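Only one protein chain is missing from this complex, and each of the others stays in its spot.
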Amino acid sequence: MVYYGEGGDIKGFDPVKASDTETAAQVCKVYEGLLEYDYLVRPYRVVPRLAVAMPDISPDGLTYTFRIKKGVRFQDDPCFPDGKGRELVADDFIYAFKRVMDAKTLSTGSWIFAEHVVGVDEWAKASEDQSKPTDYSRPIAGFEAPDRHTLRIRVTKPYPQLLWVLTMQYAFATPREAVEHYKDDFLNHPVGTGPYRLKEWRRNYRMEYERNPTFHGQRYPAEGEPGDREKGLLEDAGKPLPIIDRVILYNVREYYTRWQMFLAGQIYSAGISKDYFNKVINQDLDLTPEMSRLGIKLHKTPEMDVFYIGFNWEDPVVGGGKTLEEAARHRKLRQAFACAINQKQLSEFNNGRVTPASGPITPGIAGYDPARQYPWRFNLDLARELLAEAGYPDGKDARTGQRLRLTLDMGGAGDAEMRQMGQLMVDFARAIGIELTMNFSLQAEHWRKLEHKESQLFTSGWVMDYPDAQNVLQLWYGPNESPGVNHCNYKNPEFDKLYQRILTMQESPERTALSQQMVDVMLADCPCAFLYHRLLYGLMQPWVANFKPHDFPYPNTKFYRVKPH
Amino acid sequence: MTATAANSAALAAKPQTLWSTAWRQFRRNRLAAACLWIIVIYVGIWLYAESVYWTAYLRDVVPSYKVTDFDARNAAPSLRHWLGTDFTGRDNVAQLIQGVRIAFEIAILSSAILIPLGFLLGALAGYFGRWVDNAIIWLYSVVDSVPSILSIISISYVVGRGMKGIVIGMGLVAWVGLCRLIRGEYLKHKQRAYVAAARALGAGHLTVMLRHIAPNVLHIVIITFTLLFPRFILTEVILSYLGVGIANEPSWGVMINDAKQRLWLGVWWELGGATAAMFFLVLALNIVGDALRDALDPKLKTAEGSAT
Partner (left out) sequence: MTAYIIRRLLTVIPITLGVLLLVFFIYRVIGGDPAARLAGKNATPQKIEQIRKQYGFDKPKFFNWQEAAKTGSPAAAFDSQFWHLVGQFAQLDFGKSLQSNQRISRMLADGVVPSLCVTTPIFLVELSVAIALALICAFYRGTRIDRTFVVVSIVAMSISGLVYIMMGQYFFAFRLRWFPVWGFESPAFLLLPVAIGVIAGIGGSLRFYRTIMLDEMYQDYVRTAFAKGCSQREVLFKHVLKNAAIPILTNVVVAIPFLYTGSLMLESFFGIPGLGRMTVDAIYTGDEPVLFAMVFIGSVIFVIANLVTDLLYTWADPRIRLQ
């Protein structure tokens, strides 16, 4: 049974460097962690993977004790003494966690433990010494292995997100033998416990995986959401995983080439770009008869992400302002701009592939409330009124008579869709008399500008790392200002105080209420104009079974089945 | 009879300058003459497009080609929109006309950088020789050995994207060819008698360089300009493909790249329109450039090359 799909450019197979979704998807085929997301059950919950059960958490919430499955083996690889995979032990996790913290591996994942786990920051500091290799025998107090199959993690203050981040690729078990054997080339030779092993990889072109024969018995889940059984998602319940023997992924650069390959049946799934949408999806946002006849299946899922236009808080025109009077005027200007954005048209432009965002919290997360109205939804009259109050009647500066000119920085150059969207923004701003210039730059430049706080207005987005509002709310936390994630450089003591509170709280209705309060505080200041959440429209060939859309789909290939066709 | 005689008498009386002989030879090339008319038409469209742009700018209103009609987006060709509309319902023909403006602006502004630069450096190198020559040769070898697309992207990375980046980028890269040619000419002319005579009469180096020699090599500038113009247009398409092109105004490169998304749906008119608009101008310029070279300086070796 072979599955053909598409895979993009990846950063190699080193789990500590898998910072993007594309790389995560590949790493997760070979490596595994203590926990993973349930495939079928919603809302998302974590279930044990290499752990025997969910951890024992001490009453003060500071100590997590995991018991690790016995008899799990790494895949066979020449890096082991006799070429046979060794049994997984708790020390493999500690070793992997240390690699994440090691300054020399330049991991993008150190944030998952930094400032949370006891002793990691001192360890990381010591690893910065360039003159000698990092000492992995030096212990970290927060990571302990009382015996071969027990792992204890101690945190400095309650860290409710720990269970979420342990599902991430950064926290996957890595055998020390492989790292030391392959050295610089480790990223090309993944050695994990996962369902597949990498057979062949031609960079920028093709990846081939085959079933890992020593994969320990994980079975297809027997429990799902209501309706899953009717959709046939539980037919394989209890079957050993992975179901598909070989996975072949092509890296196709140009979108319409990919689309062609999908129609020809050469690849089994495809997203739909804006310009193909009408051909595939009819007015009711369902498949056209032509597509249905081919048996192609359509999956619609809201994605956990949010896109927005940020205002640089340090900008002299749209920023926070130096005096109270200035702050009030600038706030009105930002609000006016936000009100000028026609979210409905934006959604039409995208052929309904996006849902208007009413705030930072994405659908599917505690704190998201579809009934809540966005205070700055499209309203041209209000926008003009606010603009006049801000000192720019009809978009002209009341003092000088000059038209207000703003610059919007956009990344992702080379993507025609992005440029067209920028054009829409220009039109929106013009409707209230603001002349918006769009500055379209390559992603790298866009980043640089944000880091150095050089942008005035900028487009940005956030894809959730785990289903918790805190993950997106950190984007407006004052101490996270650029070059951190708070690219708006927004500062509000009230918001910051609330953020610090929810950071250590366990999930509860009270915490949800607090995060909603934070959203209100932030929306009133309007440090960014929210645009939309994406809806994922994916097409699947009729012969692919067991596919269920997932927001963290990285390890999910192991559940799919390919029917004879 | 008398009229012809008078004409030939006038001809005989007029000194046979390089330019008048060249013009006569150029006129004999019918194809080139026809192409010259094509260029004249494009210049007309360009001036019209400029007037549309500047009127809107001065009146502080949205120019007509930017007015969107969201309900009529992605329309097929019709009597109202000969080439259909784009993704926000703007007329594609109006966009193409503005594309002419952008193409001319890019070519003229880039040339305004590269011609003085290439000419001056070439003249200095050829005239003074020795270390000046060595330094300038080093400079253009460095610029030349970086693939031009990469250097244009790098330069526009520094000066800012869009029109400014493209113009400065192309200007700072394309001067090498002109510089080489001018240097060669100056090397030749410097040894001529008239230069020695001018020097003997007490003319300074600068005077000799710019007053005496420059008029004799000016035709190279004109040939270079006509032959580089189409190269600028074609390069703009590649830059747009790479995402470092124009963003706020309609350009042919942007249109071609937008069209590529919808070509698979059988939407040929966007690509066809932009390609045709570009094709006739580039063709005419190439032919006129060739004819000019044949007429003015048949021995001149200008660089050729494709840009795929």
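Going by the order they are written in, the chains are A and B; count residues from 1 in each one.
In the analysis below, contacts are C-beta pairs under 8 Å (C-beta built on N, C-alpha and C of every residue); 3 or more make two chains touch, one makes a residue touch a chain.
Everything numeric here is computed off the predicted structure, so don't read it as measured data.
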Identified contact with the non-displayed chain, of A:45, A:70 or A:104: A:104
Contact partner of the left-out chain, one of B:84, B:230 or B:250: B:230
Missing-chain contacts mapped onto chain A: 9-12, 14, 17, 19, 103-104, 106, 108-111, 114, 124, 128, 130, 184, 187-188, 202-205, 250-254, 257, 260-261, 264, 413-414, 442-445, 447-448, 451-452, 462, 465, 480, 483-485
Touch list for chain B against the chain that is not drawn: 31, 138-139, 141-147, 149-151, 153-155, 157-158, 230, 234, 237-238, 241-244, 256-257, 260, 263-264, 271, 275, 278-279, 282-283, 286-287, 290, 299, 301, 304-308
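Following the convention adopted for this analysis, only the chains that are shown with their structure count from here on.
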Length of the line joining the C-alpha centres of chain A and chain B, rounded to whole Å: 47
Chain A contact footprint on chain B (complex, rising order): 60, 62, 68, 70, 87-88, 157, 160-162, 241-244, 247-248, 254, 257-258, 260-265
In the complex, chain A residues that touch chain B: 255-256, 259-260, 273-276, 278-279, 345, 348-349, 403, 412-417, 419-420, 422-424, 426-427, 430, 437-442, 445
